[in-house]
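Of the protein chains in this complex, all but one are displayed in their positions.
When the chains are written out, they are named A, B and C in that same order, and each has its own residue count from 1.
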Amino acid sequence: MLHYPARPKGKVRLMKVKVGINGYGTIGKRVADAVAAQSDMEIVGVTKTRPSVEAIQAWEKGYPLYVAKRSSLELFDEAGIRVEGTLEDLLQKVDIMIDCSPGKVGATYKPLYEKEGVKAIFQGGEKADVAEVSFNAYANYQKAWGSSFVRVVSCNTTALVRTLYPLHSEIGVEEVQAVMIRRAADPWDSSKGPINAIEPSLKLPSHHGPDVQTVIPDINIYTTAVKVPTTIMHLHSVIVKLSKDSTDEDILSLWERFPRIAFASGSLGIKSTARVMEMARDMLRPRGDMYETVLWRDGVKVMGGRTLYYYQAVHQESDVVPENVDAIRAMFQLMEKEESIETTDRTLGIGWKIV
Amino acid sequence: MLHYPARPKGKVRLMKVKVGINGYGTIGKRVADAVAAQSDMEIVGVTKTRPSVEAIQAWEKGYPLYVAKRSSLELFDEAGIRVEGTLEDLLQKVDIMIDCSPGKVGATYKPLYEKEGVKAIFQGGEKADVAEVSFNAYANYQKAWGSSFVRVVSCNTTALVRTLYPLHSEIGVEEVQAVMIRRAADPWDSSKGPINAIEPSLKLPSHHGPDVQTVIPDINIYTTAVKVPTTIMHLHSVIVKLSKDSTDEDILSLWERFPRIAFASGSLGIKSTARVMEMARDMLRPRGDMYETVLWRDGVKVMGGRTLYYYQAVHQESDVVPENVDAIRAMFQLMEKEESIETTDRTLGIGWKIV
Amino acid sequence: MLHYPARPKGKVRLMKVKVGINGYGTIGKRVADAVAAQSDMEIVGVTKTRPSVEAIQAWEKGYPLYVAKRSSLELFDEAGIRVEGTLEDLLQKVDIMIDCSPGKVGATYKPLYEKEGVKAIFQGGEKADVAEVSFNAYANYQKAWGSSFVRVVSCNTTALVRTLYPLHSEIGVEEVQAVMIRRAADPWDSSKGPINAIEPSLKLPSHHGPDVQTVIPDINIYTTAVKVPTTIMHLHSVIVKLSKDSTDEDILSLWERFPRIAFASGSLGIKSTARVMEMARDMLRPRGDMYETVLWRDGVKVMGGRTLYYYQAVHQESDVVPENVDAIRAMFQLMEKEESIETTDRTLGIGWKIV
Partner (left out) sequence: MLHYPARPKGKVRLMKVKVGINGYGTIGKRVADAVAAQSDMEIVGVTKTRPSVEAIQAWEKGYPLYVAKRSSLELFDEAGIRVEGTLEDLLQKVDIMIDCSPGKVGATYKPLYEKEGVKAIFQGGEKADVAEVSFNAYANYQKAWGSSFVRVVSCNTTALVRTLYPLHSEIGVEEVQAVMIRRAADPWDSSKGPINAIEPSLKLPSHHGPDVQTVIPDINIYTTAVKVPTTIMHLHSVIVKLSKDSTDEDILSLWERFPRIAFASGSLGIKSTARVMEMARDMLRPRGDMYETVLWRDGVKVMGGRTLYYYQAVHQESDVVPENVDAIRAMFQLMEKEESIETTDRTLGIGWKIV
């Protein structure tokens, strides 16, 4: 039930991939813990821009701390927080840097990574052209095999790809219409609103559809998005026109073969995103994280044989974490797709089947 | 700019329709004020179940107060609030009762209305079969002509019908997919949540689609719905497959002919439902109400000639108010459709064209 | 019941004070309407920094529009919004400028006002030393008599002064402890959080206590403050050590003599700030504003004869509006204190006694 920080037994490689995290924040700290839980990779350092409790916690976990910018060294010194060096120093020690900078900032570091001859993974806040491949383990693991620069797509795109890829590859998808009802800020971030409003993304269609196409190029998808006053999860309302007549059971049994899709039931009390997150807390997941895309079993319905409706809940802080681990393996050709996914899932406890 | 309580000039009829309100709450108090602003109808009494500030305010406005249940007389007496009689007494004095009871409760009063030979309007919380016609002024005014029992459809259905009816009747609609992002409680109601969650309506499709079909029977519409932590407005994300190739301008100029559809622009700062409501406040609308369905001009987009995307904001407390007034006129054959709508709109100040 | 924009009858002065509003935003637009409702002053222009719906609405109300900065002229031109001139042009036409700039910005305009020989009122976001007097109509109207620069204290300070001044001047106050539970953003502002957190003001005591002392210098007051996820009202929890034994009734009957203090009753359903604002909406107040500081009659309690507890609700958008109007009168020596307050209250509809 509780998976961190147990390391997987057996299959220990002599040489571990040395991983650095540039930006030990919401995504960075989670990827660090997930990497540390693998036997074929290790964290050799993390960076932070400003002194903070998270910087202190990095040391407590045994992650050497580096400053992203030399100019910040003094700030850390004043705050009494030990620093091992700068990002440049860290780059000398790593095989790969997981760039977890804020959106659009990651790309500004790419020249530095290239100069130092270090591979890098970027997150979904960067544009697709920052990398050779926009990555999702289910959909295109092989495409990242041996790559130097990979972009793990955003939380929303990851969730969409997870449920659409099986439909697309095994049943056929004519058209997807998805509405993203987005959390407005992460739980820790009390600066952002709205407190009491809904904000539509007026740019139509929203960028999520094209972003899915960076992973599944030939899928026909249109998306819209609204921002709502919640912090814990996104929720997607998805409509898929299927190429073949299918039943609810066909769809459910297809998805059940993919452990990064999990199921909740309204009939057992899981009626909101808050109850989905409570399940993760009760599973004693680290940080109460929900790596899986969660679907409501009683919220999946095929109408007229070919129109599929479903809702999915997306934990924006953590669903990309296992994808980052798998991307490392593909880039260093450590394991084949199935073995990597299975290993990542086992170490992180992914694949529960409560309901 | 400010319309209440000015009465329209001229065309004063000798006999006014005598209107009672059963349930002087969120909808009831608004319909009362709107009826009082017309020259061809008048409020002769309103009912309340429990003593409250609203009961006192009814008297201050000159609306005689009746108790819905005789057993509550004592409560009002204790609270020192004068009561004119009971619902039965009020029924002797009215030509029509606007039933603004909570959902499903309205239908329980129907036998009483029938017994007393009083016409009645029910609200959208009742099932369609409570009435002869499910009403929207644009879509089927004539169908309520002379009727005894009419149901004004819910706030969400009213908003959908307003924008879909012109498309359906003038361009042709193949299919509608709409997601209702619903406010969870009215502004005054601090008992209901969620505070920090999204709740999907697991029943698929949601009831809104079939409800639109009670007004526009031959429209092909599927809806889903989620509840979010906001109190001020619903927001709809709508996708319409049109029967004919159309441009953004075609659609906008069609809708501009219907004053109960209004437009906001993100480019002028109206980026959220909160800013939409702020416009209503700044227009000095009574209670800051927004009777119109509000579309974002820069959030309307036709893709590939025939797929129309748009967002609309819906003020759940007030958008059915003008529909109730028009329904009274149709039921008593007071005015033809266009005259009634024009009169209602003029008295309520509907039809602003700021942006 | 509805007061805007009726002008008071009689007592019309031949010369009206010419008023400009620098910053037609949350406070500015409300002060403009309140000034326009008086017979002894008039709005000759308002400024806006950026094109917006509010700029258009200013014209619709008949308030000539000026740009705060010449560099913005082009932006307005592009947006098709007519502009009468710049702030400098407006300064040639006014007797007084009501500065409603964002906090700390107002002071930067003071040299310009001084240079043009124009009186000015600043708002509570400025430091006290921006003006000769920090103003509240009840507490120190006379002190602003003939002044050139006056600061109307903030919404929170205004509310505290309103209820503390009567206690201080008529009963005597040994010590005040007040906790401000502050709304985090205004209703229209969807950019600010928190969505789900409480933020304490770590600077202790908070600035509110010293700010009360700018109006009532010899009062012994300590305050703390927290920010909570709501947009509609602040709420204060206040404890006052009185100099004399008093009963609940003594306190209530004292406060009842001050119309800018109003009362709500939990026993009549007013159990939250949301219900307080709903009362203002139902009174058809413009923008649903509540100019009064609202106390819960059943939330006022004297313990042990000398320790008074009470809660008060504060509408941050509007409670300073009548104070601005009175400040103008004092600065131009138009009316004595009681006449000004009575006139302002009558024109704005202040002084309801529902419950």
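Quick note on the criterion: contacts are C-beta pairs under 8 Å (C-beta built on N, C-alpha and C of every residue); 3 or more make two chains touch, one makes a residue touch a chain.
What you are looking at is a predicted structure, and each value in this text was computed from that prediction instead of being measured.
J.: Could you tell which one of B:25, B:194, B:322 or B:349 touches the chain left off the display?
T.: Per the contact definition at the top, the residue touching the missing chain is B:194.
J.: Taking the entire complex into account, which one of C:230, C:246 or C:344 touches the absent chain?
T.: The single option touching the absent chain is C:230.
J.: Just name the one of C:21, C:43, C:67 or C:181 that touches the chain not displayed here.
T.: C:181
J.: Which residue among C:127, C:143 or C:271 touches the omitted chain?
T.: From the options C:127, C:143 or C:271, the contact with the absent chain belongs to C:271.
J.: Hey, which chain A residues sit against the chain that's not shown?
T.: Spelled out for chain A, the touching residues are 1-2, 4-5, 29, 33, 50-54, 56-57, 60-61, 79, 187-190, 195-196, 231-232, 264-265, 268-272, 274-275, 277-279, 281-284, 286-288, 354-355.
J.: Considering the whole complex, not just the chains shown, which residues of chain B touch the missing one?
T.: Considering the whole complex, chain B reaches the absent chain at 184-185, 187, 189-197, 199, 229-231.
J.: Pick out the residues on chain C that sit against the missing chain.
T.: Chain C touches the missing chain through residues 177, 179, 181, 194, 196-200, 202, 204-205, 222, 224, 226, 228-233, 235, 237, 239, 266, 271-275, 296, 298-299, 301, 303, 307, 309, 311, 313.
We adopt the following convention: only the chains that are shown with their structure count from here on.
J.: Compute the distance, rounded to whole Å, between the mean C-alpha positions of chain B and chain C.
T.: Measuring from centre to centre gives 35 Å for this pair.
J.: Just curious, how far off is chain B from chain A if you go by their C-alpha centres, in Å?
T.: 43
J.: Return the distance between the CA-based centres of chain A and chain C, expressed in whole Å.
T.: It comes to 48 Å between the two C-alpha centres.
J.: Would you please write down the residue numbers of chain C that are in contact with two or more other chains?
T.: 187, 189-190, 195-196, 231
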